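Inspection log for the structure reproduced underneath, given as structure tokens.
Only one protein chain is missing; all other protein chains are in place.
Residue numbering begins at 1 within each chain, and the chains themselves are lettered A and B in the order written.
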Amino acid sequence: MTRIPFDLQLLNLCAALLLLLSFAMLAQRRIVVMVNLLAMQGVLLFAATLLLAWRTGEHHLYLSAALTLALKVIFLPWILHRLIRRLQVYWDTEPLLNISGTMLVGLVVVVFAFGLAQPIAALASTATRSSIGIALAVVLLSFITMITRRKAMSQVIGFLSMENGLFFGAMSATYGMPMIVEFGVALDVLVAVLVLGIFFFQIREQFDSLDLHHFESLKEDP
Amino acid sequence: MLTQALELVVALTAAPLFLGWINQCRAWLQNRTAPSVWLPYRGIRKLFFKDAVIAQNASALFRLAPYIVFGTMVVAAAIIPSMGTRLPLTTAADAIALVGLLATARVFMALAAMDVGTAFGSLGARREMMVGFLAEPALLMVIFVASMISSTTALPAITEHLATQNLALFPSLAFTAIAFTMVLLAENARIPIDNPATHLELTMIHEATLLEYSARHLALMEWASALKLFNYACIGFAMFVPWGVSTGTDGPASLLASIPLLAVKLAVAGAALAIIETVSAKLRVFRAPEFLAVAFLLAVLGLLVHLLLGA
Partner (left out) sequence: MKVLAISPLSICLTVLALWCFIGLAGLLRPRSLKFVGRTLFPLGALCGIALAVIAAVSLAGAPETAILPIGLPDLPVHLRSDALSRFFLFLLGATSSGISIFAAGYFRRGEGTLPGLLCLQYHLFLASMGFVLLADDAYAFMVAWETMALSSYFLVTAQHGIAEIRRAGFLYLLIAHVGAISILLAFGVMQGGSWQFTFDAMRGAQLAPQAATVAFLLALFGFGAKAGLVPLHVWLPEAHPAAPSPVSALMSGVMLKTAVYAMLRVSFDLLGHAQWWWGLVPLGLGLFSAFYGVVFAAVQTDMKRLLAYSSIENLGIIFTGLGLAIVFHGVGMPSLEALALIALLYHTLNHAFIKSLLFLGTGAVLHSTGERNLGRLGGLIHRMPWVAWLTLIGALAMAGLPPLNGFVSEWLLLQAFLFAHEVPRSFVNMLLPMGAALIAMAAALAAYVMVKFFGVIFLGQPREAGLAHAKDAGILQRIGLGWLALGCIALGLLPTYVLRALRIVCTQLSGAALPNANAPWWLLVPLPGRQASYSALVLFLAVATVVLLTMLSVRLLYHRRVRRSAPWDCGFGRLDARMQDSAEGFGQPIRHIFQAFFGVERELPSPFDRKPHYRVVVADLIWRAVYAPLEPLVQSVANAFAWLQQGRIAAYLLYSFVTLVVLLGLVL
């Protein structure tokens, strides 16, 4: 095995831990813990961006790291925690599949993502190209998290986790996105969370619960 | 050869002490006074002097099983590189054969439990085999990942390879370390799968298979259980904390030096086990497959991460 430099090993470790956190989120039933996992993902992204910035010397990555820290580790989890407390939604105990089934689907998805990523990794030119598979896997796993949940809150957390995965993918493939794009995406996410928060209150007013299967009663009877 | 004999002696003598140390750590955490660390020894010795009371319809299999279980555990202790990697017996049995030996012990324990024909025995046998059938593939996958990194299934070779690597972070090994800890907890009847100190028959998994045994048979079974925990801890060290093991090129001094190092590793592992046991609650019996499924999944994830990242 060729000797991989230490910072690249740390990056690999960050990638692997990110995957582990996505899996843990898939299996979680407590929404508070899911938000904490999201915050931990943010920490990992912050660490990975810092490492990459130090390795490549690109200054805009330092800015990106600071933005990640502010938004993903501090601000967004704070908003989500506040929402949870006001909406009093702490548990999401009825997923679509039972936990073992969900984990099995997650595993299949990871294999699929890794399989796709192998030829792509050969084409990319960055040092972290092997993490593209992990980024893709995180995106798909977050998608599955969104699909298998019933409470709107967990779906939002899945959506944010997907954005984390995309961010990591962008970083490992092309050393980050242009700053304008990054600012734009960050603003979008922030606005989305605020708007969704307002929506949740409306949903709760209408249905007296945040359980999304109530939406099914909205369809017209033929 | 010397390494082999030394490892055997240390395993046989230190295994009950390891149990006593874990109980001591648990007592510290729970703010109570522990019994002496030497209590397991006294217990085993006391049992040897007693008369064996055997159920009326127990067959020869019941009386033979403790010896077979003990024998397989002793041989397993001889093929795990806890102190050195120059173990001639490991050419006869690699890591997969080690898992097979542990399976043999489990099957014989289950058969002996069914031999008496009471409800408790068959309950214990059924649950023990249930835990086993999920834990064994997880353990095999953990060994697989280590084997793929070292291109061999011989445990001493794996240890040497991992010990002589430049200090590298293996994310796949990180995953499998977590999986291995979960398998260790399940197979050795620790919380959160089974409570080793329980007296309620309906919650027993491992203890129920020992319910009918007494005297020297029980002594051998208890010793074998302590040996099993010791063996699992040493397998974990061999794969995840391999430094300090006397490898093939070192002299006899390194062998002597590895003994205190092993003691330190065991002390830390015992404390960690005690912490895990104190923090967790015992799972319902049918949550145990979920627990082990997570362990299996982590091991497979470690395998996939290794295949993708090459680490």
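Keep this in mind: a contact is a pair of C-beta atoms (placed from the backbone, for glycine too) under 8 Å apart; a residue touches a chain by one contact, two chains touch by 3 or more.
Note that the structure is predicted; figures quoted are calculated from it, not measured.
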Not-displayed chain touches, in the whole complex, chains A, B
Residue among B:Leu2, B:Ala52 or B:Leu256 touching the omitted chain:
B:Ala52
Using the document's definition of touch, tell me which of B:Leu211, B:Val241, B:Ala263 or B:Leu283 contacts the absent chain.
B:Leu211
Residues in chain B touching the chain absent from view:
48-49, 51-59, 61, 67-68, 70-72, 74-75, 78, 89, 91-94, 96-97, 100-101, 103-104, 106-107, 110-111, 114-123, 125-127, 129-130, 132-134, 136-137, 140-141, 144, 147-148, 151-154, 157, 201, 211-212, 216, 220, 286, 289, 296, 300, 303-304, 307
For chain A, which residues reach the chain that was dropped from this view?
101, 111, 114-115, 118-119
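Keep in mind that, in the parts below, only the chains that are shown with their structure count from here on.
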Could you put a whole-Å number on the gap between the CA centroids of chain A and chain B?
37
Touching chain A in the complex: which residues of chain B?
165-166, 168-169, 171-172, 174-175, 289-290, 293-294, 297-298, 300-301, 304-305, 307-311
As the complex stands, chain A meets chain B at residues 1, 3-4, 9-10, 12-13, 15-17, 19-20, 23, 27, 99-100, 103, 107, 110-111, 114, 117-118, 130-131, 133-134
